[in-house]
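In this view, the complex is presented without one of its protein chains, the others remaining in place.
Naming follows writing order (A, B and C), and every chain is counted from residue 1.
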Amino acid sequence: MITLLFFSYLKEAVGNEQIKMEYTPITVKQLKQQLETNYGLDLQHVMVAVNEEYAQEGQLLQPGDTIAFIPPVSGG
Amino acid sequence: MITLLFFSYLKEAVGNEQIKMEYTPITVKQLKQQLETNYGLDLQHVMVAVNEEYAQEGQLLQPGDTIAFIPPVSGG
Amino acid sequence: MSTSLFTITDKPISIEEVVQKVIRPEAGAVTTFIGTVREFTNGKRTLFLQYEAYVSMAEKILEQIGNEISERWPEAKVAITHRIGRLDISDIAVVIAVSTPHRKDAYEANQYAIERIKQIVPIWKKEHWEDGTEWVGNQLETKAYPTGKPEGEDLA
Partner (left out) sequence: MSTSLFTITDKPISIEEVVQKVIRPEAGAVTTFIGTVREFTNGKRTLFLQYEAYVSMAEKILEQIGNEISERWPEAKVAITHRIGRLDISDIAVVIAVSTPHRKDAYEANQYAIERIKQIVPIWKKEHWEDGTEWVGNQLETKAYPTGKPEGEDLA
């Protein structure tokens, strides 16, 4: 299993803060493409954190990973 | 009459915070020279305020003026 | 209050408490940055804001910013508290306190901290206007997505 987390407008667009998915050996980039297709999202400017660390697009996901989708931030 | 005010190490050197003097029509510079002679002070780096405003050396004193001798400041 | 130097909280922030975390005998200068909720942005009135964070990661990234500052300004000590939840006009959203032996470093390191917060810390704010709501959509706070999603040229 992997856990997906959504924040800000993505949470509202997906309709969920958290989604559990079966693990398959794919990269961050492939997961983004999959979500863009399934949910009609645009994730081009969305950063991805794997287990609370920013990840490169090419990173291969591992079973148990928590993948967070981080829209452009606006704290401060 | 004029009133002279001393601060910081000048107050200790003069031994007084405040001195009243008879008014005579002299400039700030002349007053400084007079005090340097009478008290053995060095006022070269000391600014002078007349009635709470920084004054030029050439300013002529008026009766009733309050003249403050302002050593290099060290607030903050 | 949290005694941690880098904290996300849903309670009002005490400036004194954040400052106390960095005051120390060897530091003579403390700078703070206090971000408050502004009523008007580009002429539009804000009623209130809703801040949301990926809390556990946000605290880690705040700590990372602290480490970046230590590399650049080795004598600096930093504490940052960011509030989430509903904030009204003039409420304090963030307090950054930096102490250093010399004041120039305290200003520079503090400014570095707020710039980095606006770049990488996973915190988002939703503007509540009189006529709707908008998630603020980029780091420079100049863009908003009225539909709740990026659109138009942002999708290009």
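Here is the rule we go by: a residue touches a chain if its C-beta (ideal position, glycine included) is under 8 Å from a C-beta of that chain, and two chains touch if they have at least 3 such contacts.
Predicted model, so just to flag it, every value in this text is computed and none were measured.
Shown chains touched by the undisplayed chain in the intact complex: B, C.
When the omitted chain is restored, the residue from C:Ile8, C:Val30, C:Leu62 or C:Val121 that touches it is C:Val30.
One chain of the complex is left out; on subunit C, the residues touching it are 14-16, 19, 23-40, 89-90, 99, 101, 103-104, 106-107, 110-111, 114. Residues of subunit B in contact with the chain left out of this view: 5, 7-9, 12-13, 41-42, 44-45, 49, 52, 54, 68, 70-76.
Convention: only the chains that are shown with their structure count from here on.
The distance from the centre of subunit A to the centre of subunit C, with each centre set as the mean of the Cα atoms, comes to 24 Å. Under the contact definition stated at the top, not a single residue of subunit B touches 2 or more other chains.
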